[in-house]
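Left out: one protein chain. Kept in place: all the others.
And now, chain A:
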Amino acid sequence: MNAIFVLLAGIGAMALGYLLYSKFIAERIYKLDPNFRTPAHEFEDGVDFVPTNKFVLWGHHFTSVAGAAPIIGPAIAVIWGWVPAFLWVILGTIFFAGVHDAGAIWASNRNKAKSIGALTGDVVGARARSLFMIVIFLVLLMVNAVFAVVIAGLLVDFNSAVIPVWGAIFVALIIGQLIYRKLVGLLAVSIIGVLALYGLIGLGPVFPLALPETFIGLSDRAQWIVILFGYAAIASLLPVWVLLQPRDYINGLQLFIGLILLYAAVLIAGPNMVAPAFNTDLPAGTPSMVPLLFVTIACGAISGFHGLVAGGTTAKQLDKETDARFVGYFGAVGEGSLALAAIIAAAAGFATLADWQAVYQSFGQGGVNAFVTGGASILSNGVGLSEGLAQTLLTVMAVLFAGTTMDTGLRLQRYIFQEWGQIYGISWMQKIVPSTLLAVGACLLLAFGAGGADGSGGLIIWPLFGTTNQLLAGLTLLVITVLLVRYGRPMYFTLVPLIFLLVMTVAALVIQLRTFYSNEQWFLFGLDIVVLIAAIFIALECASTLNRLRKGTADSVPANAED
(Lines give C-alpha, C1' and ligand atoms only; values in the text may rest on other atoms or scores of the structure.)
Protein backbone atom coordinates (compact mmCIF):
# COMPACT_ATOMS: atom_id res chain seq x y z
CA MET A 1 0.00 0.00 0.00
CA ASN A 2 1.18 3.49 -0.72
CA ALA A 3 2.31 5.50 2.29
CA ILE A 4 0.47 8.59 1.02
CA PHE A 5 -2.80 6.74 1.59
CA VAL A 6 -1.75 5.68 5.09
CA LEU A 7 -0.71 9.22 5.90
CA LEU A 8 -3.91 10.79 4.63
CA ALA A 9 -6.08 8.17 6.31
CA GLY A 10 -4.31 8.72 9.62
CA ILE A 11 -4.41 12.50 9.48
CA GLY A 12 -8.00 12.43 8.24
CA ALA A 13 -9.11 10.17 11.08
CA MET A 14 -7.38 12.30 13.70
CA ALA A 15 -8.85 15.47 12.17
CA LEU A 16 -12.32 13.95 12.36
CA GLY A 17 -11.59 12.90 15.90
CA TYR A 18 -10.72 16.47 16.78
CA LEU A 19 -13.66 18.01 14.95
CA LEU A 20 -16.36 15.58 16.11
CA TYR A 21 -15.35 13.47 19.08
CA SER A 22 -13.47 16.17 20.96
CA LYS A 23 -16.41 18.54 20.42
CA PHE A 24 -18.73 15.94 21.90
CA ILE A 25 -16.40 15.29 24.84
CA ALA A 26 -15.80 18.99 25.48
CA GLU A 27 -19.45 20.04 25.24
CA ARG A 28 -21.34 17.07 26.60
CA ILE A 29 -18.98 15.32 29.00
CA TYR A 30 -16.59 17.91 30.40
CA LYS A 31 -19.08 20.71 29.64
CA LEU A 32 -16.32 23.24 29.17
CA ASP A 33 -17.66 26.66 30.05
CA PRO A 34 -16.25 29.79 28.39
CA ASN A 35 -17.46 31.87 31.35
CA PHE A 36 -15.77 29.78 34.03
CA ARG A 37 -13.19 31.89 35.83
CA THR A 38 -10.02 29.87 35.31
CA PRO A 39 -7.33 29.67 38.01
CA ALA A 40 -5.02 31.61 35.70
CA HIS A 41 -7.34 34.61 36.20
CA GLU A 42 -8.46 33.86 39.73
CA PHE A 43 -4.96 33.49 41.17
CA GLU A 44 -3.03 35.50 38.60
CA ASP A 45 0.38 36.20 40.13
CA GLY A 46 2.73 36.57 37.19
CA VAL A 47 4.65 33.57 38.47
CA ASP A 48 2.67 30.36 38.11
CA PHE A 49 -0.77 31.60 37.20
CA VAL A 50 -0.64 33.58 33.98
CA PRO A 51 -3.44 33.55 31.37
CA THR A 52 -1.73 32.60 28.14
CA ASN A 53 -2.72 32.73 24.48
CA LYS A 54 -4.09 29.31 23.52
CA PHE A 55 -1.75 28.86 20.54
CA VAL A 56 1.29 29.62 22.67
CA LEU A 57 -0.01 27.28 25.34
CA TRP A 58 -0.65 24.57 22.76
CA GLY A 59 2.88 24.97 21.42
CA HIS A 60 4.26 24.67 24.91
CA HIS A 61 2.08 21.72 25.83
CA PHE A 62 2.83 19.92 22.59
CA THR A 63 6.59 20.41 22.72
CA SER A 64 6.75 19.36 26.38
CA VAL A 65 4.88 16.13 25.74
CA ALA A 66 6.27 15.25 22.30
CA GLY A 67 9.74 13.87 22.65
CA ALA A 68 11.67 10.87 21.55
CA ALA A 69 9.12 8.45 23.01
CA PRO A 70 6.46 8.77 20.27
CA ILE A 71 9.25 8.01 17.81
CA ILE A 72 10.86 5.05 19.57
CA GLY A 73 7.69 3.22 20.64
CA PRO A 74 5.93 3.06 17.26
CA ALA A 75 9.22 2.28 15.48
CA ILE A 76 9.69 -0.76 17.75
CA ALA A 77 6.05 -1.82 17.47
CA VAL A 78 6.16 -2.00 13.67
CA ILE A 79 7.68 -5.44 14.21
CA TRP A 80 4.12 -6.83 14.54
CA GLY A 81 3.29 -5.27 11.18
CA TRP A 82 2.35 -1.67 10.50
CA VAL A 83 -1.44 -2.03 10.68
CA PRO A 84 -1.66 -2.83 14.42
CA ALA A 85 0.70 0.03 15.26
CA PHE A 86 -1.23 2.37 12.96
CA LEU A 87 -4.61 1.43 14.42
CA TRP A 88 -3.46 1.75 18.02
CA VAL A 89 -1.85 5.15 17.39
CA ILE A 90 -4.87 6.55 15.56
CA LEU A 91 -7.62 5.07 17.72
CA GLY A 92 -5.55 5.63 20.85
CA THR A 93 -5.08 9.29 20.00
CA ILE A 94 -8.76 9.82 19.22
CA PHE A 95 -10.42 7.87 22.03
CA PHE A 96 -7.73 7.69 24.71
CA ALA A 97 -5.01 10.32 24.58
CA GLY A 98 -7.14 13.30 23.57
CA VAL A 99 -9.78 12.54 26.19
CA HIS A 100 -7.08 11.95 28.81
CA ASP A 101 -5.09 15.12 28.08
CA ALA A 102 -8.08 17.45 27.78
CA GLY A 103 -9.61 15.77 30.82
CA ALA A 104 -6.48 16.26 32.90
CA ILE A 105 -6.49 19.97 32.06
CA TRP A 106 -10.20 20.21 32.81
CA ALA A 107 -9.95 18.35 36.12
CA SER A 108 -7.03 20.46 37.25
CA ASN A 109 -8.69 23.65 36.03
CA ARG A 110 -11.83 22.90 38.05
CA ASN A 111 -9.74 22.29 41.17
CA LYS A 112 -7.58 25.40 41.54
CA ALA A 113 -5.10 24.07 38.98
CA LYS A 114 -3.72 21.52 41.41
CA SER A 115 -1.32 18.97 39.96
CA ILE A 116 -2.79 15.58 39.11
CA GLY A 117 -0.76 14.07 41.96
CA ALA A 118 -2.36 16.40 44.51
CA LEU A 119 -5.77 15.83 42.92
CA THR A 120 -5.34 12.08 43.28
CA GLY A 121 -4.91 12.66 47.00
CA ASP A 122 -8.00 14.89 47.21
CA VAL A 123 -10.30 12.96 44.94
CA VAL A 124 -9.31 9.33 45.39
CA GLY A 125 -7.37 9.15 48.65
CA ALA A 126 -4.01 9.42 50.37
CA ARG A 127 -2.98 5.88 49.42
CA ALA A 128 -3.52 6.62 45.75
CA ARG A 129 -1.42 9.74 46.10
CA SER A 130 1.51 7.73 47.47
CA LEU A 131 1.12 5.28 44.61
CA PHE A 132 1.15 8.20 42.22
CA MET A 133 4.47 9.44 43.64
CA ILE A 134 6.04 5.98 43.36
CA VAL A 135 4.91 5.57 39.77
CA ILE A 136 6.19 9.04 38.86
CA PHE A 137 9.56 8.18 40.35
CA LEU A 138 9.71 4.94 38.35
CA VAL A 139 8.68 6.70 35.13
CA LEU A 140 11.38 9.35 35.53
CA LEU A 141 14.00 6.75 36.39
CA MET A 142 13.19 4.69 33.33
CA VAL A 143 12.85 7.65 31.02
CA ASN A 144 16.34 8.86 31.89
CA ALA A 145 17.92 5.43 31.64
CA VAL A 146 16.21 4.47 28.40
CA PHE A 147 16.89 7.77 26.70
CA ALA A 148 20.56 7.69 27.68
CA VAL A 149 20.82 4.22 26.13
CA VAL A 150 18.96 5.38 23.00
CA ILE A 151 21.14 8.46 22.54
CA ALA A 152 24.33 6.47 23.12
CA GLY A 153 23.22 3.94 20.51
CA LEU A 154 22.40 6.65 17.99
CA LEU A 155 25.69 8.46 18.54
CA VAL A 156 27.61 5.21 17.95
CA ASP A 157 25.60 4.08 14.93
CA PHE A 158 25.33 7.49 13.27
CA ASN A 159 28.52 9.23 14.30
CA SER A 160 27.94 12.01 11.77
CA ALA A 161 25.50 13.39 14.34
CA VAL A 162 28.08 13.83 17.10
CA ILE A 163 29.14 17.34 16.08
CA PRO A 164 25.62 18.75 15.56
CA VAL A 165 24.28 17.14 18.73
CA TRP A 166 26.91 18.62 21.01
CA GLY A 167 27.19 21.76 18.91
CA ALA A 168 23.48 22.35 19.50
CA ILE A 169 24.29 22.87 23.18
CA PHE A 170 26.63 25.72 22.31
CA VAL A 171 24.10 27.19 19.91
CA ALA A 172 21.56 27.11 22.74
CA LEU A 173 24.00 28.69 25.21
CA ILE A 174 24.75 31.56 22.80
CA ILE A 175 21.08 32.08 21.98
CA GLY A 176 20.27 32.12 25.68
CA GLN A 177 22.78 34.91 26.22
CA LEU A 178 21.60 36.88 23.15
CA ILE A 179 18.05 36.81 24.42
CA TYR A 180 18.89 37.37 28.07
CA ARG A 181 20.97 40.43 27.28
CA LYS A 182 18.31 41.57 24.80
CA LEU A 183 20.91 41.99 22.07
CA VAL A 184 18.69 40.80 19.22
CA GLY A 185 14.90 40.39 18.78
CA LEU A 186 13.56 36.92 19.24
CA LEU A 187 12.49 36.30 15.68
CA ALA A 188 15.97 37.13 14.42
CA VAL A 189 17.46 34.91 17.12
CA SER A 190 15.19 32.05 16.10
CA ILE A 191 16.30 32.32 12.50
CA ILE A 192 19.98 32.53 13.51
CA GLY A 193 19.58 29.54 15.84
CA VAL A 194 17.87 27.33 13.30
CA LEU A 195 20.40 28.26 10.60
CA ALA A 196 23.29 27.54 12.98
CA LEU A 197 21.80 24.18 13.93
CA TYR A 198 21.22 23.16 10.33
CA GLY A 199 24.70 24.42 9.44
CA LEU A 200 26.09 22.07 12.06
CA ILE A 201 23.95 19.25 10.68
CA GLY A 202 25.51 19.92 7.28
CA LEU A 203 28.95 19.82 8.89
CA GLY A 204 28.29 16.53 10.71
CA PRO A 205 28.65 14.06 7.83
CA VAL A 206 31.89 15.76 6.77
CA PHE A 207 33.48 15.33 10.20
CA PRO A 208 32.10 12.19 11.83
CA LEU A 209 33.44 11.64 15.34
CA ALA A 210 33.70 8.39 17.22
CA LEU A 211 34.88 7.51 20.70
CA PRO A 212 37.55 4.82 21.14
CA GLU A 213 36.03 1.34 21.04
CA THR A 214 37.03 0.65 24.62
CA PHE A 215 38.35 3.03 27.23
CA ILE A 216 39.20 1.87 30.76
CA GLY A 217 37.11 -1.18 30.12
CA LEU A 218 34.03 0.71 28.94
CA SER A 219 32.61 0.17 25.46
CA ASP A 220 31.88 3.22 23.32
CA ARG A 221 28.17 3.03 24.17
CA ALA A 222 28.94 2.86 27.87
CA GLN A 223 31.27 5.86 27.56
CA TRP A 224 28.54 7.87 25.88
CA ILE A 225 26.08 6.91 28.60
CA VAL A 226 28.47 8.14 31.30
CA ILE A 227 29.20 11.35 29.37
CA LEU A 228 25.49 11.95 28.82
CA PHE A 229 24.67 11.66 32.49
CA GLY A 230 27.59 13.93 33.31
CA TYR A 231 26.15 16.48 30.91
CA ALA A 232 22.58 16.04 32.15
CA ALA A 233 23.68 16.46 35.76
CA ILE A 234 25.44 19.75 34.98
CA ALA A 235 22.59 20.93 32.75
CA SER A 236 20.01 20.19 35.44
CA LEU A 237 21.95 22.30 37.92
CA LEU A 238 22.20 25.38 35.67
CA PRO A 239 19.51 28.06 35.90
CA VAL A 240 16.85 27.25 33.32
CA TRP A 241 17.37 30.37 31.21
CA VAL A 242 21.03 29.52 30.56
CA LEU A 243 20.53 26.29 28.66
CA LEU A 244 17.21 24.53 29.06
CA GLN A 245 14.99 27.37 27.88
CA PRO A 246 16.82 28.18 24.62
CA ARG A 247 17.38 24.47 23.98
CA ASP A 248 13.70 23.73 24.36
CA TYR A 249 12.81 26.60 22.09
CA ILE A 250 15.15 25.54 19.30
CA ASN A 251 13.95 21.96 19.72
CA GLY A 252 10.38 23.07 19.31
CA LEU A 253 11.18 24.89 16.07
CA GLN A 254 13.15 21.89 14.91
CA LEU A 255 10.24 19.57 15.70
CA PHE A 256 7.92 21.53 13.43
CA ILE A 257 10.50 21.75 10.63
CA GLY A 258 11.32 18.04 10.92
CA LEU A 259 7.66 17.00 10.88
CA ILE A 260 6.86 19.21 7.89
CA LEU A 261 9.88 17.90 5.99
CA LEU A 262 8.97 14.28 6.70
CA TYR A 263 5.34 14.70 5.73
CA ALA A 264 6.28 16.63 2.59
CA ALA A 265 8.78 13.94 1.63
CA VAL A 266 6.19 11.19 2.05
CA LEU A 267 3.71 13.13 -0.10
CA ILE A 268 6.30 13.80 -2.82
CA ALA A 269 8.07 10.44 -2.88
CA GLY A 270 4.98 8.31 -2.20
CA PRO A 271 6.90 5.25 -0.97
CA ASN A 272 5.23 1.88 -0.54
CA MET A 273 4.65 0.34 2.87
CA VAL A 274 7.34 -2.35 2.56
CA ALA A 275 6.77 -3.82 5.99
CA PRO A 276 4.03 -6.46 6.18
CA ALA A 277 0.60 -5.21 7.24
CA PHE A 278 0.47 -7.99 9.82
CA ASN A 279 3.77 -9.72 10.45
CA THR A 280 3.16 -13.46 10.44
CA ASP A 281 6.85 -14.25 10.32
CA LEU A 282 7.80 -12.87 13.74
CA PRO A 283 11.43 -13.27 14.81
CA ALA A 284 12.01 -15.78 17.62
CA GLY A 285 11.53 -14.29 21.07
CA THR A 286 9.06 -11.60 20.01
CA PRO A 287 6.40 -11.35 22.70
CA SER A 288 2.72 -11.62 21.88
CA MET A 289 1.21 -8.51 20.26
CA VAL A 290 -1.66 -8.38 22.72
CA PRO A 291 -0.93 -6.97 25.30
CA LEU A 292 2.65 -5.83 24.51
CA LEU A 293 1.67 -3.49 21.66
CA PHE A 294 -0.32 -1.37 24.09
CA VAL A 295 2.66 -0.73 26.34
CA THR A 296 5.30 -0.56 23.61
CA ILE A 297 3.46 2.42 22.14
CA ALA A 298 2.63 4.59 25.12
CA CYS A 299 3.41 8.14 24.00
CA GLY A 300 1.71 8.53 20.64
CA ALA A 301 -1.40 6.62 21.75
CA ILE A 302 -1.86 7.52 25.41
CA SER A 303 0.73 8.54 27.94
CA GLY A 304 0.50 9.38 31.61
CA PHE A 305 3.36 11.82 31.31
CA HIS A 306 0.96 14.22 29.59
CA GLY A 307 -1.16 14.36 32.71
CA LEU A 308 1.82 15.69 34.66
CA VAL A 309 2.31 18.52 32.17
CA ALA A 310 -1.42 19.17 31.85
CA GLY A 311 -2.07 19.45 35.56
CA GLY A 312 1.11 20.95 36.85
CA THR A 313 1.76 23.67 34.32
CA THR A 314 -0.76 23.93 31.48
CA ALA A 315 -3.86 24.27 33.67
CA LYS A 316 -2.30 27.19 35.54
CA GLN A 317 -2.03 29.15 32.29
CA LEU A 318 -5.40 28.39 30.75
CA ASP A 319 -7.02 31.61 29.60
CA LYS A 320 -10.49 30.16 28.99
CA GLU A 321 -11.79 26.76 30.01
CA THR A 322 -12.84 26.01 26.45
CA ASP A 323 -9.18 26.26 25.43
CA ALA A 324 -8.67 22.89 27.14
CA ARG A 325 -10.09 21.21 24.05
CA PHE A 326 -7.60 22.79 21.68
CA VAL A 327 -4.59 22.61 23.99
CA GLY A 328 -5.17 19.14 25.37
CA TYR A 329 -6.91 17.25 22.60
CA PHE A 330 -5.09 18.91 19.73
CA GLY A 331 -1.81 18.47 21.64
CA ALA A 332 -2.50 14.74 21.65
CA VAL A 333 -3.30 14.88 17.93
CA GLY A 334 0.05 16.58 17.35
CA GLU A 335 1.82 13.80 19.15
CA GLY A 336 -0.20 11.21 17.25
CA SER A 337 0.96 12.76 13.99
CA LEU A 338 4.58 12.43 15.13
CA ALA A 339 3.97 8.76 15.95
CA LEU A 340 2.33 8.31 12.55
CA ALA A 341 5.42 9.77 10.86
CA ALA A 342 7.57 7.32 12.83
CA ILE A 343 5.43 4.36 11.71
CA ILE A 344 5.61 5.42 8.07
CA ALA A 345 9.38 5.96 8.27
CA ALA A 346 9.95 2.58 9.88
CA ALA A 347 7.59 0.72 7.53
CA ALA A 348 8.00 2.46 4.17
CA GLY A 349 11.60 3.64 4.29
CA PHE A 350 13.09 0.37 3.07
CA ALA A 351 13.67 -0.79 -0.48
CA THR A 352 12.55 -4.40 -0.05
CA LEU A 353 10.92 -6.61 2.53
CA ALA A 354 14.26 -8.42 3.00
CA ASP A 355 15.94 -5.12 3.92
CA TRP A 356 13.21 -4.45 6.43
CA GLN A 357 13.50 -7.93 7.93
CA ALA A 358 17.27 -7.48 8.21
CA VAL A 359 16.65 -4.50 10.49
CA TYR A 360 13.80 -6.05 12.47
CA GLN A 361 15.76 -9.18 13.37
CA SER A 362 14.57 -9.36 16.93
CA PHE A 363 12.25 -7.53 19.28
CA GLY A 364 13.60 -4.12 20.29
CA GLN A 365 16.13 -4.15 17.43
CA GLY A 366 14.29 -1.95 14.94
CA GLY A 367 13.39 1.00 17.06
CA VAL A 368 14.81 4.40 16.54
CA ASN A 369 17.53 3.22 14.13
CA ALA A 370 14.84 2.01 11.76
CA PHE A 371 13.18 5.41 12.05
CA VAL A 372 16.44 7.16 11.16
CA THR A 373 17.43 4.93 8.23
CA GLY A 374 13.87 4.58 6.93
CA GLY A 375 13.04 8.25 7.37
CA ALA A 376 16.32 9.24 5.73
CA SER A 377 15.61 7.18 2.65
CA ILE A 378 12.16 8.80 2.36
CA LEU A 379 13.65 12.26 2.87
CA SER A 380 16.32 11.71 0.23
CA ASN A 381 13.75 10.44 -2.29
CA GLY A 382 11.22 13.10 -1.46
CA VAL A 383 13.05 16.35 -0.86
CA GLY A 384 16.38 15.42 -2.40
CA LEU A 385 18.66 15.55 0.65
CA SER A 386 21.65 13.23 0.49
CA GLU A 387 21.11 10.08 2.53
CA GLY A 388 23.95 10.89 4.95
CA LEU A 389 22.64 14.38 5.57
CA ALA A 390 19.07 13.12 6.04
CA GLN A 391 20.27 10.50 8.53
CA THR A 392 22.18 13.12 10.47
CA LEU A 393 19.13 15.38 10.50
CA LEU A 394 16.80 12.72 11.88
CA THR A 395 19.38 11.48 14.37
CA VAL A 396 19.86 15.00 15.66
CA MET A 397 16.08 15.40 15.92
CA ALA A 398 15.72 12.22 17.98
CA VAL A 399 18.77 12.89 20.14
CA LEU A 400 17.84 16.48 20.95
CA PHE A 401 14.37 15.38 22.02
CA ALA A 402 15.69 12.64 24.22
CA GLY A 403 18.37 14.97 25.57
CA THR A 404 15.99 17.71 26.67
CA THR A 405 13.78 15.12 28.30
CA MET A 406 16.82 13.85 30.20
CA ASP A 407 17.66 17.38 31.43
CA THR A 408 14.12 17.89 32.66
CA GLY A 409 13.74 14.36 33.96
CA LEU A 410 16.89 14.58 36.06
CA ARG A 411 15.83 17.94 37.44
CA LEU A 412 12.43 16.52 38.45
CA GLN A 413 14.07 13.50 40.02
CA ARG A 414 16.31 15.75 42.03
CA TYR A 415 13.20 17.55 43.32
CA ILE A 416 11.76 14.22 44.40
CA PHE A 417 14.91 13.30 46.32
CA GLN A 418 14.96 16.76 47.90
CA GLU A 419 11.32 16.38 48.88
CA TRP A 420 12.06 13.01 50.46
CA GLY A 421 14.93 14.64 52.31
CA GLN A 422 12.47 17.17 53.70
CA ILE A 423 9.81 14.63 54.59
CA TYR A 424 12.22 12.33 56.38
CA GLY A 425 14.44 15.07 57.81
CA ILE A 426 17.63 14.00 56.01
CA SER A 427 19.48 17.27 55.66
CA TRP A 428 22.16 16.25 53.15
CA MET A 429 19.54 14.90 50.76
CA GLN A 430 17.93 18.34 50.58
CA LYS A 431 21.13 19.83 49.14
CA ILE A 432 21.30 20.31 45.44
CA VAL A 433 24.50 18.44 44.55
CA PRO A 434 24.01 15.26 46.62
CA SER A 435 20.42 14.92 45.44
CA THR A 436 21.51 15.31 41.82
CA LEU A 437 24.21 12.69 42.34
CA LEU A 438 21.64 10.34 43.85
CA ALA A 439 19.37 10.85 40.83
CA VAL A 440 22.23 10.24 38.39
CA GLY A 441 23.39 7.18 40.35
CA ALA A 442 19.92 5.63 40.30
CA CYS A 443 19.62 6.17 36.55
CA LEU A 444 23.10 4.81 35.81
CA LEU A 445 22.32 1.75 37.89
CA LEU A 446 19.25 1.13 35.80
CA ALA A 447 20.94 1.87 32.45
CA PHE A 448 23.74 -0.60 33.13
CA GLY A 449 21.78 -2.97 35.34
CA ALA A 450 19.26 -3.59 32.60
CA GLY A 451 21.59 -4.21 29.72
CA GLY A 452 24.94 -5.28 31.14
CA ALA A 453 28.20 -3.36 31.30
CA ASP A 454 28.14 -2.21 27.68
CA GLY A 455 24.73 -0.60 28.14
CA SER A 456 23.59 -2.01 24.81
CA GLY A 457 20.57 -3.91 26.05
CA GLY A 458 18.95 -1.02 27.88
CA LEU A 459 16.10 -1.01 25.41
CA ILE A 460 14.84 -4.18 27.04
CA ILE A 461 13.21 -1.94 29.60
CA TRP A 462 11.31 -0.01 26.94
CA PRO A 463 8.05 -1.97 27.38
CA LEU A 464 8.50 -1.68 31.15
CA PHE A 465 8.76 2.07 30.77
CA GLY A 466 5.57 1.97 28.69
CA THR A 467 3.81 0.06 31.45
CA THR A 468 4.63 2.60 34.15
CA ASN A 469 3.61 5.38 31.81
CA GLN A 470 0.26 3.67 31.20
CA LEU A 471 -0.23 3.19 34.95
CA LEU A 472 0.19 6.91 35.40
CA ALA A 473 -2.37 7.50 32.66
CA GLY A 474 -4.66 5.05 34.44
CA LEU A 475 -4.46 7.03 37.68
CA THR A 476 -5.23 10.27 35.86
CA LEU A 477 -8.20 8.65 34.12
CA LEU A 478 -9.41 7.44 37.51
CA VAL A 479 -9.31 10.99 38.87
CA ILE A 480 -11.24 12.27 35.84
CA THR A 481 -13.79 9.46 36.11
CA VAL A 482 -14.42 10.11 39.80
CA LEU A 483 -14.91 13.80 39.13
CA LEU A 484 -17.32 13.05 36.29
CA VAL A 485 -19.37 10.79 38.54
CA ARG A 486 -19.45 13.45 41.24
CA TYR A 487 -20.73 15.96 38.73
CA GLY A 488 -23.36 13.43 37.64
CA ARG A 489 -22.05 13.00 34.12
CA PRO A 490 -21.53 9.82 32.06
CA MET A 491 -18.31 8.09 33.04
CA TYR A 492 -17.93 5.49 30.30
CA PHE A 493 -15.83 7.69 28.04
CA THR A 494 -13.01 7.61 30.57
CA LEU A 495 -13.86 4.38 32.36
CA VAL A 496 -13.56 2.15 29.29
CA PRO A 497 -10.06 3.43 28.41
CA LEU A 498 -9.12 3.09 32.09
CA ILE A 499 -10.15 -0.56 32.33
CA PHE A 500 -8.59 -1.36 28.96
CA LEU A 501 -5.29 0.19 30.05
CA LEU A 502 -5.22 -1.56 33.40
CA VAL A 503 -5.95 -4.98 31.90
CA MET A 504 -3.34 -4.59 29.18
CA THR A 505 -0.75 -3.23 31.60
CA VAL A 506 -1.11 -6.01 34.14
CA ALA A 507 -1.13 -8.65 31.40
CA ALA A 508 2.00 -7.16 29.83
CA LEU A 509 3.75 -7.09 33.20
CA VAL A 510 2.96 -10.74 33.87
CA ILE A 511 4.16 -11.82 30.43
CA GLN A 512 7.37 -9.85 30.81
CA LEU A 513 7.89 -11.26 34.28
CA ARG A 514 7.91 -14.74 32.79
CA THR A 515 10.35 -13.69 30.08
CA PHE A 516 12.73 -12.05 32.55
CA TYR A 517 12.55 -15.15 34.75
CA SER A 518 13.32 -17.58 31.95
CA ASN A 519 16.12 -15.32 30.65
CA GLU A 520 17.47 -15.02 34.21
CA GLN A 521 17.46 -11.22 34.02
CA TRP A 522 17.12 -10.79 37.75
CA PHE A 523 17.48 -7.02 37.90
CA LEU A 524 14.64 -6.54 35.46
CA PHE A 525 12.70 -9.27 37.18
CA GLY A 526 12.86 -7.29 40.42
CA LEU A 527 11.91 -4.05 38.69
CA ASP A 528 8.98 -5.77 36.98
CA ILE A 529 7.75 -7.02 40.36
CA VAL A 530 7.88 -3.49 41.79
CA VAL A 531 5.85 -2.13 38.88
CA LEU A 532 3.47 -5.08 39.02
CA ILE A 533 2.80 -4.48 42.72
CA ALA A 534 2.10 -0.81 41.97
CA ALA A 535 -0.20 -1.86 39.12
CA ILE A 536 -2.15 -4.26 41.31
CA PHE A 537 -2.57 -1.65 44.01
CA ILE A 538 -3.77 0.86 41.43
CA ALA A 539 -6.26 -1.68 40.09
CA LEU A 540 -7.52 -2.31 43.64
CA GLU A 541 -7.70 1.41 44.29
CA CYS A 542 -9.76 1.87 41.11
CA ALA A 543 -12.07 -1.00 42.00
CA SER A 544 -12.71 0.22 45.53
CA THR A 545 -13.22 3.84 44.48
CA LEU A 546 -15.65 2.90 41.74
CA ASN A 547 -17.44 0.55 44.09
CA ARG A 548 -17.84 3.34 46.64
CA LEU A 549 -19.11 5.63 43.90
CA ARG A 550 -21.59 3.05 42.69
CA LYS A 551 -22.96 2.59 46.17
CA GLY A 552 -23.06 6.33 46.59
CA THR A 553 -21.15 6.17 49.88
CA ALA A 554 -18.32 8.26 48.53
CA ASP A 555 -18.27 11.93 49.19
CA SER A 556 -21.13 12.79 46.89
CA VAL A 557 -20.68 16.50 47.23
CA PRO A 558 -18.92 17.82 44.16
CA ALA A 559 -15.29 18.72 44.78
CA ASN A 560 -16.13 22.06 43.29
CA ALA A 561 -19.41 23.81 42.68
CA GLU A 562 -21.29 22.52 39.68
CA ASP A 563 -21.35 24.84 36.71
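By our rule, a residue touches a chain if its C-beta (ideal position, glycine included) is under 8 Å from a C-beta of that chain, and two chains touch if they have at least 3 such contacts; residues count from 1.
Just so it is clear, contacts and distances are computed from a predicted model.
Just by its UniProt name, which of "Multisubunit sodium/proton antiporter, MrpB subunit", "Phenylacetate-CoA oxygenase subunit PaaI", "Radical SAM/Cys-rich domain-containing protein" or "DNA helicase" is the chain not shown in this complex?
"DNA helicase"
Please pick, from A:52, A:286, A:430 or A:544, the residue that touches the omitted chain in the full complex.
A:52
Which listed residue (A:219, A:317 or A:436) would be found touching the missing chain in the intact complex?
Candidates A:219, A:317 or A:436; residue touching the omitted chain: A:317.
Can you work out which residue in A:187, A:216, A:284 or A:423 touches the chain that's missing from view?
A:187
Decide which residue listed in A:118, A:173, A:192 or A:240 touches the omitted chain of the complex.
If we include the chain that is not displayed, A:240 is the one touching it.
Since one chain has been left out of the picture, which residues of chain A touch it in the full complex?
Considering the whole complex, chain A reaches the absent chain at 46-48, 50, 52-53, 55-57, 59-60, 63-64, 179, 185-187, 190, 239-241, 244-245, 248-249, 252, 313, 316-317.
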